[in-house]
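Supplied in structure tokens, the structure appears directly below.
Every protein chain except one is present and positioned as in the full complex.
Up next is chain A:
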Amino acid sequence: MARARFDFRTRARFDVRAQPGFGTIALFTFALLYLPIVTLVVYAFNASDSLSSWGGFSLHWFAAAAQNQSVQDAAWRSLIIAASAATMATIAATMAALATTRTPPYPGLSFKYAFINLPLMVPEIVTAVALLIVFAKVKVWTGYSGLGYLILAHTAFCIPFAYLPIRARLEGMDQSLERAAADLYATPWQVFRRVTLPLLRPGIIAGFMLAFVISLDDVVISEFVKSGGQDTLPTYMLGQLRRAVTPEINAIAAAFLVLSVALVTVFFFINRKKA
């Protein structure tokens, strides 16, 4: 032992964890991850009309974006869809999580688990065209072409994202408190309402937020499912990118970015407190 310690001291400058060049590559990676985002945000404050030159600092494009009726409509539509889809997905996922955790294995348990996660495995473009095929027919049959299709499609791909944190939270909860409540003559509903649900709340909030961000960010499926005049913010931006791009797009993207980052930061700190 003494010898080993002696060795360690003579080699104090030799760090076993170091690998040459790894730090440099890591810093390059972080630069790569942030350079484009920073560029995008900086150009949102460009006073110039085009993206090719810098014309000084200005909030002009934020004002232009905020006053643009199409942007307002698209943003509002995105929020409605995300809120509805995330709510429905969270409710369905919570019920499914209650049915698939803390139970002895029963026939169909692993099937349910696989089925709920299946939307994650299918490439988005494939789901998108499959939905296009089916919804095109349904639109003709029913004559309904409202936001319902978008909300339904979003709910489906949000379910696995909502399910994950809720299931994780449930699995970490032992059943002793619920058993105690039942022993004290609480009805199953009272047990759920007064014990299970409050304990589960952090998981449900995390699941809802994940689902909300995922829905808000979706481009591909919305692009194929939407009917005419149903642009969400991402599909509106995708459409604009085909034309000559002005810093207005940067302003919209920057605002969107701030919203996503804020949500993720909150999510991060909720999870951190729990751990």
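Assume contacts are C-beta pairs under 8 Å (C-beta built on N, C-alpha and C of every residue); 3 or more make two chains touch, one makes a residue touch a chain; residues count from 1.
By definition in this document, contacts and distances are computed from a predicted model.
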item: Undepicted complex member, UniProt protein name, chosen from "Cytochrome (Ubi)quinol oxidase subunit III", "Spermidine/putrescine transport system permease protein", "Protein TolA" or "ABC transporter ATP-binding protein"; value: "Spermidine/putrescine transport system permease protein"
item: Touching the absent chain when the full complex is considered, from A:A63, A:L197 or A:V261; value: A:V261
item: Residue among A:V71, A:A86, A:A153 or A:V191 touching the omitted chain; value: A:A153
item: Selected residue (touches chain absent from view) among A:A47, A:L147 or A:L238; value: A:L238
item: Which of A:S84, A:T127 or A:T196 contacts the chain that the document leaves out; value: A:T127
item: Residues in chain A touching the chain absent from view; value: 14, 16-23, 25-26, 28-30, 32-37, 39-40, 43, 51-53, 88-89, 91-93, 95-96, 98-100, 103, 106-108, 112, 115-116, 118-119, 121-127, 129-134, 136, 152-153, 155-157, 159, 163, 213, 216-217, 219-220, 224, 234, 237-238, 241, 249-250, 253, 256-257, 260-261, 263-264, 268, 272
